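What you see is the complex with one protein chain gone and the rest in place.
By written order: A and B. Residues from 1 in each chain.
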Amino acid sequence: MIETPTLPPLDASLPRGAALWRGLRANPLLAVGGALVLLIVVVAVLAPLIAPFPGDAGNASHPFSVLHAPSPAHWFGTDQVGRDILSRVIYGTRVSPVIAVIVLVIACAIGVPLGVAAGFLGGWVDELIMRITDIFLAFPPLLLALALASVLPASLTSLTIAIAAVWWPWYVRLLRGQAASVAGRPYVESCRALGISRRRIIFRHILPNALTPLLVQVSLDVGGVILTASALSFLGLGAQDPTPDWGLMVAEGQSYFTPDWWLVTFPGLAILVTAFAFNLLGDGLRDLLDPKRSLLL
Amino acid sequence: MRSKRIRLAALAASGVTLTLLAAACSGSSYSSGSKPAKASVFTYDTYTQVMIDGWDPATEYSNGIIAMSNMYQTLTHYNPVTRQVDPELATSWSHSANGLTWTFQLRHGVYFHTGRLMTAAAASAAILRAKKLGGGAGYIWDSVKSIDTPSQYTMVFHLSYPSPLDLEASADYSAYIYDTQAAGAGGSLTKWLNTPHDAGTGPYTLQTWNSGQEFEVILRKFPKYWGGWHGSHYTKVVFRVVPQDTTAAQLLRSGQVNFVEQMSPTLWKSLQGASGVTLASSPSWQNLLAQLNSRALSLPVREAISYGTDYAGIIAALGGAATQSSGIVPAGLFGHFTNLPSYSYDPAKAIRLLHSAGYGPGKKALKLTLTFTAGDSNEQVVASLLKSSLSRLNISLSVQPLAWATQWSKAKSGSAAAHQDIFMEYWWPDYADPYSWFVNLLQGEKQPYFNLSYYSSPPLNKQIGQVESLVATNRSAGSALYRQMQVEILKQAPIVFLFNTNYQYAMTKNFSGFQINPAYPNVIFAYDLHPSS
Partner (left out) sequence: MLVFVARRLALAVVVVVGVIVVTFAVAHLVPGDPASVWAGPHASAAQVAAARKFLGLDRPVAVQLLSYLGGILRGNWGTSIHTHRAVLSDIMTAAPATLELVITALLIAVVLGVPLGLVSARHPGRPADQLIRAGSILGVSMPVFWMALILQLIFSQKLHLLPAAGEYSPGLLFSHPLVKRTGFPVIDSILGGNGPMLGSTLVHLILPAVVVASYPAGLIARMVRAQVLDTIGDTHILNARALGFGEAQIFGRFAMKLAWPPVAAALALVFGYSLVNTFLVESIFDWPGLGSYAAASIATLDTPAILGVTLFVAIAYVVANLVVDIVQAAIDPRVRPA
């Protein structure tokens, strides 16, 4: 019977139980980040129950109570068509974070196979894929997303496509690195010599070990995608009224800003807190799982 | 056939900031370290480019008049207090009994900025050129058959039908008098004008044009201006482009701009009591219209939309910037009536009408598109409110903010499929007369131009063709015809009259002489202002 050699893990895998607790205690930023993210998810899920005026996140309007300052009736005030800003900020948790998840799923769906192919197969495949990736990485993400979004009809769908189209290259690089380092190992040569398929190597060795750095990268990227999405909506290229997108709310509130500061302050704060939470989480995860890894973003 | 004209709806949204350089920065605590300037400069702040249509005074049809009206002048000038026209480049005028001959006496000793003397021949050439080119509001000269110049300063107009020529000569578009010989014998005048140069008679002349930049247009005083420079006058006028109205308000507070044309109503209100700032508000002749695509939308649907609009809500949400419309013609103009059968917000009635057409709650959903001019926060609020109130009628309104040029070209396009269902824009008259609404918006057109409800009614076309002459010969009959046309139009509902604009201006306190003149929307005649330093 031939024993299938298993590869040792390349990186630390998720610690269990007590080790995890110790990790959290030593890493208060991770704990805070995780708690905030959990809070945001809970708010998003329970939005219809929490929001005082759920209809205001949709087509409702109250023209006789526009631009009311924050008060016990409306904790975050009302906007230019009388909608309750607190409710809209709450429902906003269902917009950008969800887009971020969709974008990253697409980015992984494109980037992971390409990266594995490049790293594992090497040769001209590697060269071709990496050159194309380099070209896309030559654009700062927001720049190319903006150019793409400006030629597509303004909507959340276009925004999602535009950001996904610029985000996948990072994942190609990440997976290429993982795959290449696995491919170079002597174990793999022996596996191949024993007739084990490439497919098996990819699915049993490369992907499981890539999972952790992938998870870290994704959690770090959520914040970045949320910022990019709100920037595009702020420029008018994404969400359209009455979608309770935070970036759109800041853009709409700009004309009223100086006397009616609440239109801009609370949605912007929501963007900041959400991006901050996910970045804290990502940062903390990376420290926990691989404290020695040098960072670029 | 009347010729069509172009109107820029975005003018209303531009916040033009006037920066006054003469006054030291009032209200700002940080030092800019500048010596008080010797020149008295008046800065007008706008949020969008001023000279969009080019520099030809005959075809200008948008914001450009805020600069041009300081460089160019007309034969007569509308006086909002007396509601008559005053002499400007013409000193007196009269017309024959049948209204077909008008005689104008011109002012002596008026020089164009090119150095040439303004004579009857020069003025005729300018008017006939505007008529020939037909751009801008060239149609105002349609009644003119020919012009004689029996003496150096006398113009005799021969009309093909009676029309109020003295009023038309005061128009804010296409009525400027300028030197048609400016480019010389063989030169192209249009090219010369677009260099740019100005060939007007006004108190200010062009100094610099920085296209696409912040200090876009700078004018300096024309020393040989016929009005003279006695007393306290501004010697320079600057037109500055500031995209954010909150920034414009801050610049006003610190005295870096003299005049902000328009900003959101709450921002305007918040300037109440700010030191060195004074506010001015007055009704205008500008209204916001929603032109309903009468080819795509049947009469019951159009009526339902008219009943489904929350007029009072719109007025309330705009906090003083808007007043209720009564019919098509705004208050202050001939042809305005307060007792027309207008629509009010009645969702129940709207639903009944929709049900009769197979739409409405419980039945088929109606999907409509609305376009409006991007950047105007008031239009955006109205669009949101419309979307909201129509959603209760099972009408799903897709709202598209577009740049004016895009919005208009889409509406004019040859393919009907590209046409929107609702076109939102502002309208104001070319001269102090209601005719403009009818001839531009409601007369049948083979190719869409401004009639963007694509409405055509042969009886109405006939009435529009008659009304100007009727007013000139029998004023009360003309008034009755205007009333009759408005009643019929309201019944057919090709246009929803959303509101009438209230001008809300903010300016510094360091000058006097300011007067709002609805006949020249958002124009500041800087010569009439007197800096107090």
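In the analysis below, contacts are C-beta pairs under 8 Å (C-beta built on N, C-alpha and C of every residue); 3 or more make two chains touch, one makes a residue touch a chain.
Model, not experiment: these values are computed from the prediction.
Participant: Would you indicate which residue among A:Leu148, A:Ile206 or A:Leu285 is in contact with the undisplayed chain?
Facilitator: If we include the chain that is not displayed, A:Leu148 is the one touching it.
Participant: Tell me which of B:Ser211, B:Gln272, B:Ser512 or B:Ser532 is the one touching the absent chain.
Facilitator: Residue touching the chain left out of view: B:Ser211.
Participant: Quickly run down the residues of chain A that touch the omitted chain.
Facilitator: Residues touching the hidden chain, for chain A, are 26, 28-29, 131-132, 134-136, 138-140, 142-144, 146-148, 150-153, 223, 227, 230-231, 234-237, 247, 250, 254, 257-258, 261, 264-265, 268-269, 271-272, 275-276, 279-280, 283, 292, 294-297.
Participant: Even though one chain is hidden, which residues of chain B still touch it in the full complex?
Facilitator: Looking at chain B, the ones touching the missing chain are residues 19, 21, 25, 28-30, 32-37, 39, 41, 43, 49, 211-215, 236, 238, 240, 242-244, 246-247, 250-251, 254, 256, 374-375, 402-403, 405-406, 409, 412-414, 447-448.
The working rule: only the chains that are shown with their structure count from here on.
Participant: Using Cα averages as centroids, what's the distance between chain A and chain B in whole Å?
Facilitator: Inter-chain centre distance comes to 48 Å.
Participant: Mind listing the chain B positions that touch chain A in their complex?
Facilitator: 244-246, 249-250, 263-264, 266-267, 269-270, 310, 312-314, 316-317, 319, 374, 377, 380-381, 383-385, 387-389, 391-392, 399, 401
Participant: Would you mind writing out the residues of chain A in touch with chain B in their complex?
Facilitator: Residue list for chain A touching chain B: 59-61, 63-64, 66-67, 80-82, 236, 240-242, 252, 254-260.
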